[in-house]
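Missing here is one protein chain; the remaining ones are kept as they sit in the complex.
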Amino acid sequence: MTGNPYQDDRGNKDATIANPKGGSDMTPAMGTGKEMNTTDAFLVGDSMTGGYGKDGPDILHDCTIAVNPGEIAVIVGPNGAGKSTGMKAVFGMLNLRQGSVRLDGEDITSLSPQDRVAKGMGFVPQTNNIFTSMTVEENLEMGAFIRKDDFLDTMEQVYGLFPILKDKRNQPAGELSGGQRQQVAVGRALMTQPKVLMLDEPTAGVSPIVMDELFDRIIEVSRTGIPILMVEQNARQALEIADKGYVLVQGRNAFTGTGKDLLADEEVRKSFLGG
Amino acid sequence: MDLFNALVALSNFVIIPAIAYGSQLALGALGVTLIYGILRFSNFAHGDTMAFGAMLAVLITWLLQSMGVSFGPLPTALLALPFAILGTMALVLLTDRVVYRFYREQKAKPVILVIVSMGVMFIMNGLVRFIIGPNDQRFSDGERFIISVREFKALTGLKEGLAIKTTQGITVVVAIICVALLFWFLNRTRTGKSMRAYSDNEDLALLSGINPERVVMYTWLIVAALATTAGVLYGLDKSFKPFVYFQLLLPIFASAIVGGLGSPLGAIAGGFVIAFSEVTITYAWKKVLKYAMPESLEPSSLVQLLSTDYKFAVSFVILIVVLLFKPTGLFKGKSV
């Protein structure tokens, strides 16, 4: 039983009355009441502490991540370290107990995810990051949902970035390969023309060749001036292109530095990069 | 043997009634499936929403009739329909505001919402009975037939007659218009697409800046329109009786599930599958077979597989068979 009686379904799994698919269990951010201000950057998640649900255990402990325009910041760390949780926290999909999130100097800690999208943030989650029942083009359209202006140019740009998507524009996205899906996911996030892009393991389940290509695309995006905050499993490769690297361990900042510094660091290499 | 007459009898007693009934079920099932896809629960109050909408139409029809307004050969109820839809929209939006929204904020599990919808069902059911009473109400007027048995016989010279009731014709035409509009809306408009996106993946919809409250509001508006239309068409075709609408819940759920819950296309297919099975299995085939078979083989009994009282059993057996073989329904809904 959870604490909230309205969420107690008594283990019922009767799909003729309750739709198990596509629902949401996130708790939108409502501000922390404990502001923190330790660093300054374009986008900062500052000293964040918190976990899932009303009274779940803390997953993040005083964790800080930040990124500046023109930069690629990479978060690495073992499975379950809290990387995805950190990203969600920055995007307002988690109710933090302590810390602040600031975008371009403005405190956005209490904004809901939708409002953060409106402020110019784009996010590609690690899982369920496309609308599987909708076509590729509709996925991109949904990405541009908040835009009132003509977004066909942006769509052409995305197709330019990921030509395969143009061929598959009328196919349901759920019928694409893993790598193609990731491209749709990134494309969807780019459609808002975000001021900052957050990617959670964009190369998950992608072959090495496609991965290299995706990294190239990401660098390309970053060259246009969009700051990119990204979680990566392929730590070595990611740190090579990173301007800034964060190593998270059990929800804490274990190491922070430039990508090169971290790659050179003896301890980081031993424990996280396999020697 | 007389295949022409057999075909006419078949159309008259099976095909035409089943198409009309199937259209009504399909409209009802579309509402159920939309709620299931977007609000993620099965709405037990749907039958009573239909009853409420139909009741408004009945009352407005009476009002119009008393003012001497008529719609020529068409039933006055069609003029009342838009107003009834508006009234039903107001009711469901109010219900959502007062009842359901709280549970969305609480992130309540769908099954809790099912129980909530039971409460709403009681209230709507009581409301309808309170306002119009539990009895049968007839409210159709205008021409009764597009073509009557006598006209048909005179026209074709066939022994067997064929009648198409005005209400049957209207049912099919209105259903086609509704379905076309709905599909255009869901597949071509920004709002419609955002509803599909929300149904597919709520979190990602939020991350795309889609406002869930707007999606929910549009869903209720569409459901109110569909439910009222289905209710009015059913009432015109048969008659208006609150309890019957409550009982329609089973074939409507069956249609939605057979088609695949959450799939609008499935809801339509399911409606017709259920309607045709109900009608064919409970129809006494003697009349048709009399023409279709050589005289020596003519059946002596009624050749009725099941008495009409078992029409619910038919919906139910079809449902179980489909679920056993295709657990996600004919059109791959959200998985059952």
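Think of it as A and B in the order they're written, each chain with its own count starting at 1.
Simple rule for what comes next: a contact is a pair of C-beta atoms (placed from the backbone, for glycine too) under 8 Å apart; a residue touches a chain by one contact, two chains touch by 3 or more.
Note that contacts and distances are computed from a predicted model.
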Which of "HesA/MoeB/ThiF family protein", "FAD:protein FMN transferase", "DRTGG domain-containing protein" or "Amino acid/amide ABC transporter membrane protein 2, HAAT family" matches, in UniProt, the chain that is not displayed: "Amino acid/amide ABC transporter membrane protein 2, HAAT family"
Missing chain: touched chains present in the view: A, B
Omitted-chain contact residue, chosen from B:84, B:121, B:162 or B:179: B:121
Residue among B:67, B:297 or B:324 touching the omitted chain: B:324
Selected from B:6, B:51 or B:111 as touching the chain missing from the view: B:111
For chain A, the residues touching the chain missing from this view: 1, 5-6, 9-17, 20
Contact footprint on chain B, counting only the chain that is left out: 42, 99, 102, 111-112, 114-116, 118-127, 129-131, 133-134, 243, 246-247, 249-250, 253-254, 257, 305, 307, 309-310, 312-313, 315-316, 319-320, 323-324, 327, 335-336
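Just so it is clear, only the chains that are shown with their structure count from here on.
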Complex contact set, residues of chain B against chain A: 36-37, 40-42, 103, 106-114, 190, 193-194, 196-197, 199-211, 253, 257, 261-262, 334-336
Sites on chain A touched by chain B in the complex: 4, 6-10, 12, 14-27, 91, 93, 112-114, 117-118, 123, 125, 128-134, 138, 141-143, 145-146, 188, 192
